[in-house]
Structure formats: C-alpha cells, structure tokens
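Missing here: one protein chain of the complex. Every other protein chain is in place.
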Amino acid sequence: MIIGIAAQEFKSHFKTPMAWVLLAVLQIILGYIFLTQVETFDLMQVKLASIEGAPGLTDIIVTPLFSNAAIILLLVTPLLTMRVICEERRNKTLTLLLAAPISNMQIIIGKYLGTLTLLWLIVMLIALMPLSLLMGGELDIGKYLANVLALILLVAAFTATGIFLSTIASHPTIAAMGTFGILLILWLFNISKTISDQPNELVEYLSLLNHYQNIQTGLINSADILYFFLFVATFIVLSISCLNKQRLQK
Amino acid sequence: MSALIEVEHLSRYFGKICAVNDISFKLSKGEVLGFLGVNGAGKTTTMQMLSGCLAPSQGIIKINDYNILKDPLLAKQSLGYLPDTPPLYKDLTVKEYLHYCAQIHAIPKQRINAALDTVFSRCGLTSVTNRLISHLSKGFQQRIGIAQAIVHNPDLIILDEPTIGLDPIQIIEIRALIKELGKNHGVILSTHILNEVQETCTHVQIIHQGKLIVKESIDTINKSINESSVIFKTTRPIDKQILLTIPGVQNLEVLSNNEFKINFNHSHDLTQQIAEIIIKQDWGLIEISPVKKNLETLFIASTEEPA
Partner (left out) sequence: MTVMSRINQQLHLKNIVITTLILFTLVNLSWLSNKYTYQIDISTSSSNTLSFESQKLLNLLPEPIRITAFIEKGQSIRSQISQLVDRFKYQKQDISLIFIDPQLHPEQIKNLKSSAKDIILVEYQNRVEKLNYIDEESLSYALSQLANMDTHSIKTLLKTNIGTHLNLSEKQIIVLNAIILLIFPLVFLTTGFIIWHKRKAA
C-alpha cells in the first residue's frame, strides 16, 4: 500500500515537465561546479605534488561538489515537497486517500518515500560525476561513499521537513517558504561554532551542517547517522499527528 | 442479516455550532437511501462522517459491524465514497487514475484489470480510458468520480450529490446506474433534488438543521402523499352533508363553482367510495382525480419553521 502511494507520487513528478526541467537545470549547475573544480585541481596539481600530505582529488573535487549540492538541494527540496499534501487538500483529492482503507501513517510515509525517491535519483546523478575521474586518477572511494551517504541522509531530512510543512500549511507557497526557513535556520546553527567561544552544545547538535560535514570527512559516527534518522522520524511523526488532528477538528 | 451500516446518535459540532444533531438510522443491502435537505442542512457533514473523513463528536457509526473510529481500515474496506467534489487527479488519464484507486483500495494486482474493465463499462467510460481527466467534460468527470467509488465493488456506496452539474440526459443515465447499483449494494445518496429521490431511492430521510425529521420508505411516502385528497368536478350542485358523513373524511373545500376538494385520513383510500356516491347521487361527475402531492409538499411542510 505504502509502495503504491509512493510509486504514484514518484511517477506524478515525471508526468509534468517540471521534474525533467529540474533534473536538467541541476545537472548543468552542479556539472559546471564539478568541472570548474576539476580545472582548479588540474592547475594546482603540480604544486600539490611537491607538498607532502597535501589534500587529494577527493578533498578538492568531491567534497566541495557535495557541499555545494547540499546548498542547492536545500533550495530545491521545498519546491518539490510543497505540493505533496497541501495541494491535494486544496484540490480536495485528499478525500480519496482519507476514505480509502489506508491509515494516515501510510499516507504520509507513502508520500514521503515517493518524493524522497526523486531526490535520491538526483543524488545518484550527482554521485555519477566524480566517477568519471577514475579515467585519469584515483579516488578515495571510502570518502566518496561517505559523501554520497551524507547527501542521501541530508535530503531525507530535507524532505521530511518539507512534508511536515506541506501538511500544516494552507497554501503551497507558505509550505515552501516555511520549509526553506526552517532548513536555513538549522543549517546556519553551525555558525555558532565559529562565532562564540563556548559553543552551545544543543545548538551545535541541532545543526544539520555539522552532522553533514562530519559524515563527509569519512568518519562515520553513530551519533551523526542517528541524528538524521531521529530528525526524519520527528517530522514524520509530527506530520501524521497533524493529519490526524485535521480529521478530528477541521 | 445484520445491517450494512448502522448509525446511532450521530452528532457533530464545529466549535459551538451543531451541524448534525443526533441522527440514527440503518441500511441493509439492496436499499437506496436518499438523504434530502436544503443547502447547509448537514448532508455533506453527515456523508463525511459516514466515510470516515471526519470524526463525529458523538455517536457510533458501524459499517459491516466495524466501528469506523476503532477499526477504520476494516470499516473502510467495504466503503466507496464520492465526495461533493470528485477527488480527481486531473493530470492523470482515466485509466491511470482508476488503476491507482483500485490499488489503494487493496485490489489484488491480478484482478485490477478485470475490475477496471467492469467499471469502465458500467460507468460508460470505455471510450475515454486513455484521455486526460482534465480534458474531459464535467459529466465525464462526475462519472469517473462514481467509478472511483465503485471500482473495488464495495458493499456500501456513499454518493454526495452525484448528479450535480450534469445535463438532463446524463442525469437520467446516472440515476439508472444508481438504481442498478442499489440492487446488489447499499447506496446512500444525498441530494436536494426531490425528483431524484422519488425516482431512485427505496428509502428517504429528510434532514433539516442537523436533525432527521422524516425517515420513511419511499412506498409509505408515496402512499401517504398521493392519496390524502381528491378533487372532483360536477355539473350539478352537490349535497355536502352526504359526503362529509363518509367515515374518514375530514373536510370539504369549495374550490370554484362546481369544483370541490375532499381531504381525508391517510389510512384509507376513499377515492373510489367518493366516486361511487357522486354517481349514485347523479350530480353529473365530469372528472375526479386523487391529488398528486409530491415529495416537495412533504419536504416544504416538514422543513417549514413552526410558526
């Protein structure tokens, strides 16, 4: 049942030109960033070769690519998630799901997975690019995989936030702005690390960027991984609770 | 056989406003229940509660013996619902959309195609299966809405104003479809068109300001409203006293010179008796006819504010 809803949600993105245009635009932007980075490395490599313990291909090309991708997906995710529940409620098509023998949990998780699959597809596209470097160089595969894992977890967190906002907002635009706002705040929490002398532990824990960067280094800490799982769980639970509430009160 | 749907003391408040007030009824297989009411009487709210889209403030709804609040998934398995706005994904084709509907109603994969074929022919959608829903007319969209409610062959079908916005020919088609559905399913139908109830329903309920004020089978209603008075014309003057002595006759009104109206108790049909007396008295009977009061009269009478 969940898979059915997810598949429908995923397919519906591709029935309009929007997802395709988005894929093309993302590919051009991130491709450009990637290629610029390759060029930079190409110019630097003579100098780098003389330094012992200097950063390699992975540090100079892959990590910045994934850092930039994270910021771009922070902008894109709200656009993809804003319509998920919100638009259905406005078009009154949500009734179809509410009157069917499906629980609110199945609706939310199904919709969540549907949109998440699209974002994961985008992550895979991004992950493909550095592999082309294997033609002429060597990658730190462990670190590369850590970067991919970091981005996979990050978009999962982004999407969960987006779904939650889409459930509570009355209009898709509000949902998009809200998602963007929350994500940006959580992203920027990281600043406290560099600004204050004694960083607030709670703020530091909440920062998305902190955990993202930690995983990116290739050092996989259970706390960082669990942070993303708990993050997703929190917003999914809140969304389900909101949908329940709407059925009760209206 | 237990009732398909059992509703007990159902109420719904929106804040302090009471939209539905203490409604109880039952419906069995093979019955078509018409829910009549003016706009804002609480029809749609009731339908939403029956379909599980809105939780009641009070009362119990049981579908096939499953409480819709306690076992919503089991209860909803035997339910098809067409809300007042058909829930259509307009950028899908008819087939894609109904395929999805079949899927979320847990029809096994291998039976989906058969179910779709049945529903296409039933709702007259065979010619448009590959068209985009947004490109179809309102009539077709309404039919897709109904198709969506019956694709999983539910025991209970709830239709909220199914003929709204259709042209007369489409209305006739849809009514025929509802009648046919009523043979093997239980159907609940809300409408403010009285004709529709008289034509398609086996039972009628009139809801007004959230309360259920009339609850009858259509036969009883037809009887009571058709035969409570009679109008006749004569060529010669009549003797009112003779007619008033017939047991059951309540009063006699003079409509014009030679035209009279007799009202009598609902329980007896006196038309024949009156006709016989007039002929026997040789008053020169020109015409006699039972007054065809329709549902409208009943509706207006029962929804009128008590002065």
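As written, the chains take the letters A and B, and residue 1 is the first residue of each chain.
We adopt the following convention: a contact is a pair of C-beta atoms (placed from the backbone, for glycine too) under 8 Å apart; a residue touches a chain by one contact, two chains touch by 3 or more.
Just so we're clear, the structure is a prediction, and the values are computed from it rather than from any experiment.
Of B:57, B:209, B:222 or B:258, it is B:57 that touches the chain left out of the display. Remark: the residues of chain B touching the chain excluded from display are 11, 13, 18, 55-59, 69, 91, 93, 130-132, 135. Considering the complete assembly, chain A touches the hidden chain via residues 14-17, 19-21, 23-25, 27-28, 31-32, 34-35, 38, 41-42, 45, 48-49, 52-58, 125, 129, 132-133, 135-143, 145-146, 190-191, 193-198, 205, 213-214, 217-223, 226-227, 230, 233-234, 237-238, 241, 244-245, 248-249.
Note that only the chains that are shown with their structure count from here on.
Chain B has its Cα centroid 51 Å from the Cα centroid of chain A. Residues 1, 4-5, 8, 12, 15-16, 91-103, 247-248, 250 of chain A touch chain B in their complex.
Here chain B touches chain A in the complex through residues 14, 51-55, 72-74, 76-77, 79, 81, 83, 85, 87-92, 100-101, 103-106, 148, going by the rule given at the top.
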